[in-house]
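Note sheet for the following structure.
For this depiction, one protein chain was excluded, whereas all remaining protein chains were kept in their positions.
On to chain A.
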Amino acid sequence: MKKITLLYTILLSFYIFPVAAQQTIREIRGKVISADSRIALHGATIRVKGASQFVLTDSSGNFQLKISTASLILQVSYIGYRPTEVNVPAPNKPLIIVLESATSQLAEVVVSTGYQTIPAERATGSFVQVDNKLLNRRVSTNLLERLEDVTPGLLFNKGKSAGANLISIRGQNTIYGNASPLIVLDNFPYDGDISNINPNDVESISVLKDAAAASIWGSRAGNGVIVITTKKGSYNQQLKVSFNANTTVGAKPDLFYQPRMSSADFISVEKQLFEKGFYVNAETGYNNPAITPVVELLIAQRDGKIGASQANAQIAALAGNDVRNDFSGYLYQKSVNQQYALNLSGGNEYQRFNISGGYDQNRDNLVSNGFGRYTLNAGQSLSLLNKKLEVNTGFYYTQSITTANNPGTSLIGLNTGSGISLYPYANLADAAGNPLAMTHDYRQSFIQNAKQQGLLDWTYKPLEEISLADKTRKSLDYRLNIAVNYKIMPYLSASVLYQYGQTISNQRNLQSQQTYYTRNLINNFTTVDANGQLTYGIPRGAILDLDNATATSQSLRGQLNFNRQWRDKHSLTAIAGYEIRDFHTMANSNRSYGYDDSHATALPVNYISLFPQYAIPGYSTTIPSKNSQVDLTDRNISYYSNAAYTYLDKYTISASARLDRSNLFGVKSNQQGVPLYSAGVAWNINKEDFYKIDWLPYMKLRFTYGYNGNVNKSLSAYTTALYLNGNSINTVYAQIVNPPNPELRWERVRIINIGLDFASKNNRISGTVEPYFKRGFDLIGDIPYAPSTGITTFRGNTANTRGKGIDLTLNTQNLAGELKWQTSFFFSHVKDKVIDYTLKQPANFYVSSADNEVYPLEGRPFYALYSYEWAGLDPQTGEPRGYLDGRVSKDYAQILASATADNIVYNGPARPTTYGAVRNTFTYKQFAISANISYRFGYYFRQPGIFYSNVLSGRGYYEGRYGERWQKPGDELTTTVPSQPDAINNARDDFYNYSLATVQKAANIRIQDINLSYEFSRNLFPRLPFSRMQVYVYANNIGIIWKATKTHFDPDYPAADYTPVRTVAAGIKADF
């Protein structure tokens, strides 16, 4: 980053250097105001440098001072603000001095690594600092999403792979290891749930991108590090009270985004299948599989139970339904998120404190689901022993509750054993809104028979389930920090830091006897004897599931800090430390049957015997037991050191080394540890004598080299086994987890980073250009082994990767008058590829994987899209065509069989290779508006195709492109969706779905968000009870403004039910 001067002076006339004049006395006048709220500061001290003379400002911030013309510099200070120095202006020119708040990080950019703070000016490594102002531009419950589209090199992954790693910093460097960046919260790694952090408590975030920045975190830094620093009070700061409240309203999701098969089409396919006798198997099935209402009507008509006209009329009525209307009406709602935060901070010369409280109340888009959070953050620092000893204590407490009574739409539908399939003409409720029953597990006739035998009602009403559900997760997270820093000598201090943290999560799922789950289970374990007597394997009553987990972390760190300047030439900063950490997770789950919630009693069940299943004749099974225990320990011991030496403020060299040792199981202790190191240099070119570029007063060149690590603790050097219980002879048994791997090593990532920082005069233009090169070594990957070895794959250190990229940041101040216009632009480009990976899987692994799962292929990126060559639809039949031995072919089985990793088409990366954002901020008087436009280029996505195997087995609802299919010659000009085949042809389905026909360019530009604010200040509204107040409106997920694909799909969400909803927030921020 660039150096921003401590002071921001606005001279009404340009007068850079005072002209040396004769030694006379003259009078100067001026005014001192605050930078953020622009209010006059009463009582600020103006001192002449080198003299004892000083004055204080009056109540309107004005001062006047008689000084000798030899005096060149004024020193200005005010409690709670950064002291500053200004040049004495030309005679008769009034001076306005703007003081920056002491808490504002804008004043001097220091980056935090979690072990130390480094002035950006002397840093050699690659850091991104996201300050408080930028963090608060976005309104959200979750902290991390505030980094999106404002952080160069940081990419939010969307689509299917996002679940595994939401964020990647400069691409991915591991295959099966942990791919998420390390999160450091107040100096220690944070392993809890990120949603437990209240964004309002966060002062700033540093993102560490290269080896020099991150290698201090050693074996956990392989994916980059995100360092979160919470708010602290400041010494000598008046009590400051700030308040923030906002409400965010999110639109109802658009369930019609993803095409689905229409009711009319679905019914027509059901009729075709019925004609062919497809449902006979289900009709005569011993386990009474569910049959859809239309097929039931067709059966009744066939059997003469109802007339043809009656059947047709009823079917026609159903054809008019679209279940998505019901979903939208009964399952979804507008989301409403409320957020309140209050913060108090202040301090005197020897003490500073910060207390904040937060409350969040979210109503989800899914009816009956929500989230609530309380946070309390209290910190205090004491300066003792003549400021030699500083004791910091911190306490952070979060309590949250998640209600999950509505599982969404995925469980609704026919459960035929091969997954849930929905029929689009389903009704969730009648005209009056009363819940209606839907076909789910079993046929209607079976349900009626069961009821006659005295079993519980077996009907399934999805809407009723939502109101019956009682599923909550409570999470409690607290941390205690103590840090003691003692200045042994002015340049040497020792610090000891200790943190104790615990995350306790309790999930409670009470499924009353009225819920379908409980009724279904009880019924299935009910036996009816010859006399019609019922015996219950599972007692009647509710089922209560409790899942508890407690994660406890303890960290202790001892560190020596050295910081000395001498002879105005040399400056040395160094730290060395030792850290020990224990992270212990214990979890248990338990289930009670026959639970009575009013008395908290449960009934015992027999988990050992086999019970015949009522609905599946001939099948017996044991009562499901949900009892399990987990006990995991993660221990680390680390030694680390970091030193930076600066000569003449021009040249900086830095070096960092860390040795980590962990309780990696079964690895010989000499392999438990891995030394990781980095080194860097920086050169402030503008400080050289030869540097004469006036318009570019700041220029710095940086170069770093080093290694970060990554670890996979699930592997071991020995054969490991896992003890389990509950086999069919009720003995304990064991299962082999790992074959032995004596060669196991930690993964390493080497990063070379080159950085150029520059700033023009007055920071009109400033920016950074950072190319980098990465190599991953010894990455853990799967090697398929001959199954005759007893294992099908072997996981070990097999792969290497190579990556390169560039991050570019450019900030400009385009207009500086009354109307201010600032532009922040960033551009990131990253390319990675796998090298030294000999394994080749069958072609179908690659074409079907896309971004689901990584199947690395040498020379290609981790996440890549592959497909079969496409020769269009046959104009006569609408069948898909590919190529076999260079000729157009419809022999799908042979096309698939002859495809190999080498001859399939490589389309390109599946994740963005170029991305960034442009943020324009306009400020006019008290108004400010900023809009962020983000872009993602250089990747591909696969749009949904069509699997006729589902259509032809009556499960076609999700094959939404059925309506686009080829139906008559000529259609091939407008569609690539093949015609419907007569019989299931899996090879044809696979060929089409994974052919080039379904691949699209994903490039897109979207307006991500807009923030509009108005600021009330005492200047304009003198009677305001606040020193400052801001009202703001924020809109997020505004929309795509350009995309490369002509399809209607959002390239980042091609398979989703709906895209992220648009939200609008309104809020108020006030400082008292």
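The working rule: a residue touches a chain if its C-beta (ideal position, glycine included) is under 8 Å from a C-beta of that chain, and two chains touch if they have at least 3 such contacts; residues count from 1.
The rule we apply is simple: contacts and distances are computed from a predicted model.
UniProt records the chain missing from this view under the protein name "RagB/SusD family nutrient uptake outer membrane protein", selected from "RagB/SusD family nutrient uptake outer membrane protein", "ABC transporter permease", "ATP synthase subunit c" or "HEAT repeat domain-containing protein".
Summary of contacts with the chain left out: across A:25, A:280 or A:384, the touching residue is A:280.
Considering the whole complex, the residue from A:494, A:752 or A:918 that touches the absent chain is A:494.
Which of A:534, A:610 or A:1020 touches the hidden chain is settled by the complete complex: it is A:610.
Considering the full assembly, A:721 is the residue among A:73, A:316, A:721 or A:888 that touches the omitted chain. From the options A:309, A:531 or A:735, the residue with contact to the chain not on display is A:735. Residues of chain A in touch with the missing chain: 277-278, 280-281, 285-286, 418, 486, 488-489, 494, 496, 558, 578, 580, 582, 610, 612, 617-620, 630-635, 637, 661-666, 669, 672, 713, 716, 718-724, 727-737, 739-740, 784-792, 794, 842, 844, 893, 896-897, 949, 953, 983-984, 986.
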